[in-house]
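Removed from the display is one protein chain of the complex; every other protein chain stays in position.
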Amino acid sequence: MSVSSKLKETLVCLKAGRVTLPYPAQARPVPEKFRGRPIFDVTKCTGCAGCANNCPAREILVFDICQEIRVLEYSGLRCTYCGRCADLCPEKAITLSHDFETGTDSIHDNQQRLEIFMSTCQRCGRCFEEPSALEELKMKGYRLDDLANDRWVFRSRSYLEGEPAVEDIPIEMD
Amino acid sequence: MVARDRLEQLRGKFGSAIQRVDLPGDSRLFVFVEPSVVKNICQYIFRDLDARYVISIGIDDRPFSGNFMVAHNFAFDEDHLLCSVLTYLPSNNPKIDSISDVVPAANWAEREMRDLVGIEPVGHRYLKRLVLPDGWPEGEHPLRKDFSWDHVPKEFNDEREFTFDEPPEGCTVVPFGPFHPTLDEPAHFRLYVEGEMVRGCEYRGFMAHRGIEKMAESVLGYNDIPMLAERICGICGCVHSVAYVQAVESAVALKPPPRAEYIRTIMLEIERLHSHLLWVGLACHIVGFDTLFMQSFRIREPIMWIAEKISGNRKTYALCVIGGVRWDITPVLKSELRQVLDKLEAEWREVVAAVSKDKNIQKRTVGVGLTNRDLVKNAGLVGPVARAAGVDIDCRRDHPYAAYDRVEFDVITAGGGDVWSRLLVRMSEVFESIRIIRQCLERMDDGPLQSPVDGELPVGRMGLSSVEAPRGESHHFVITGENNRPRRWRVRAPTYQNLQAVPMMIKDQQIADMTISLGSIDPCFSCTDRLETIDLRSGATRVWSQRELLELARAKEVRR
Partner (left out) sequence: MSHGVISALLGGVLNVGLVLLLAPLCQGVLRKVTARVQSRQGPPIWQPYFDLLKLLGKEDIESGESPGMQRFAACLSLATVLSIPCLVPMGFAAPMNDVADVYLLIYLLALCGVCTLLAGLAAGSTYSLVGISREMMSIIVLEPLFAIALLVGALHTRSFRLDTVLNGSVYATDGFPWSGLIMLGVILLSFQAFVQRVPFDISEAETELMEGPLMEYSGPKLALLKYAQMAKLVIYSALFVGLFVPWGSGEPFPWNCLVFAMKVFALVLLVTLVAATHARYRIDQAIRYFAFLLSIAFVALVLASYGH
């Protein structure tokens, strides 16, 4: 009955000991290059739509909702975690995180939506790319000490109580 | 210049009927002939020149040349040549002589051609639906260019039931699948059983269609398709993506840099390692030996981890783009890979030493699922199934690709033709794979990972590529096209040919051996099916009586 080979096989088994990992009781570490769920960084994205053009699963949609706001939607339905979006992004705004536990009962948990402010040229009205993030901030009017650029400063309509609205600066929605 | 010699042989016999020849290099030959001589040429190539049949492909070329096209691909293994016999068919009358009585292995390919492209093989004996369900209306052919990829014909009847054949006298019917504990993917074998012996079987498959080829031709781009290709199969993903990019690269004469070729080779061999180890475990599970199943998987796990470290995922490596690869193997990864291989080799040697003397397993696998050289030739079997029957074919040596021409390895064969031989072949191939990876790690050149692609790829070029998957030869055929996507992409997985021989293997064997016989070809039904968008639960595809298959497999020389 081939006892010797059975004994050898048993020896192989017993030498190994217990090898199963107690996941999910303990988290399982993943290697550095693991391709998990992509995370889109709104501060770096310039709305070039290179990721959308090259996604094999057509998961990324980029569209304009008005002249200045471009929306990037990642729908998370058929993403293959291939990482081409991250490879192609010129601004390195996409990182493939180590997150692989993406099971959920609501698809919205996996969706990401970025609204990117596309600054428009005041002369011709078309969008262009800002030279630096600081310049972008100026466009959005977050730096009140830069009021000299008053033509570019936008202020929201939600006033503090008791404060009068400031009339002489043209007010636009943020 | 062996391709030229073969061409001269063909010219000598069929001179006037050859319309055009493309000879892109020493290893590829495209011969355009008139439709009337196709059958004779194929018979000459298959029988007299003793080539191996690979696949037949139907192509809707009407937007470009106004005709349909049929390609019959053959392989001259000793000459390292892949050859394709092509012919144009008029668009109003796409009929061609069937070659299935001279080349029995072409059976499924011609029925698929008829179902999906609408090219009628005249003289085919068993024209029943192969790929499309029975409820699909006539005249609607999904792979035609005027059929949109998301279109469902109004007359499609998804409720239509399958009509089975009557079982022969004295036999009961034992249905095997589509739901069965050992069957990973859906397929239906209707066994005719007398007592405990299987007397015949009826096969219905193609339940896992996903519309891969249609999507590649309609909506995806060249660099999107490798991501799709690696999902054709649950184990041999890298094989399909490498085969595809190689086919395109061969079509447009683009050579990837040497480092990329070495990396492709390493990842392919890593895939072979994990596939063979998985298969050995699965075979032991099928015969009830769960302990060895667990141990195989335990030994295999470090390979999955190193693959994850190199590429970011355990199985879908997302490795290839046209012209190169995306991931690099750094020196740290190299040393880690070497450690993993050393440990794997030591542990696997112990297991092989124990299993090869194990009479208990041998009792269940020796003499089961028999094949012989005739069946291998006629049915076009490939991979370990063929090598276990003593036929010495291996694409890595016969049609070298990637870096296989720069490494040394042996091709393992065994003589028995049964499940035990296949087990031995696969266990030994593990050591050869380890050897290949070690050589690649030593000889890898430094350099870029991708060749630059300038501008659009040329249109209308044909490329063939054969890659040795763990299961056998995986063959891709590409015709490049406009809009950054191919005009036609045909995937022929190894299981496509191997499955056609399963009814022969299980005849006159016991029902208990059915699962291990089927498992021994390492079936990958997902690879085989790939083809149609609509996957409704309907009735049938076709009847395939075992007697018919016997006749086919035994048909030898026919009239000249």
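Read from first to last, the chains carry the letters A and B; within each, the first residue is number 1.
Assume a residue touches a chain if its C-beta (ideal position, glycine included) is under 8 Å from a C-beta of that chain, and two chains touch if they have at least 3 such contacts.
What you see is a predicted model, and the numbers here were worked out from it, not measured in a lab.
K.L.:
Among B:Ala17, B:Ile55 or B:Ile286, choose the residue that contacts the chain missing from this document, as touch is defined above.
P.N.:
Looking across B:Ala17, B:Ile55 or B:Ile286, the contact with the absent chain belongs to B:Ile286.
K.L.:
Of B:Arg52, B:Arg111 or B:Arg298, which residue touches the hidden chain?
P.N.:
B:Arg298
K.L.:
Among B:Arg6, B:Arg364 or B:Lys377, single out the residue that touches the unshown chain.
P.N.:
Counting the whole complex, the residue in contact with the absent chain is B:Arg364.
K.L.:
Across the whole complex, list the residues on chain A that are touched by the chain not included here.
P.N.:
6, 9-10, 13-14, 16-20, 22
K.L.:
Mind pulling the chain B residues that touch the left-out chain?
P.N.:
Output for chain B: 172-175, 180-182, 193, 195-196, 284-291, 294-295, 298, 360-361, 363-364, 510-515.
Throughout what follows, only the chains that are shown with their structure count from here on.
K.L.:
Rounded to a whole Å, what is the gap between the Cα centroids of chain A and chain B?
P.N.:
Their C-alpha centroids are separated by 39 Å.
K.L.:
In the complex formed with chain A, which residues of chain B make contact?
P.N.:
219-220, 223-225, 227-228, 231, 291-292, 295, 298, 301, 305, 308-313, 316, 318, 326-327, 347, 350-351, 353-355, 357-360
K.L.:
Can you list the residues on chain A that touch chain B in the complex?
P.N.:
By the definition above, chain A touches chain B via 1-2, 4-6, 8-9, 12-13, 16, 19, 30-35, 54, 56-58, 80-84, 87, 96.
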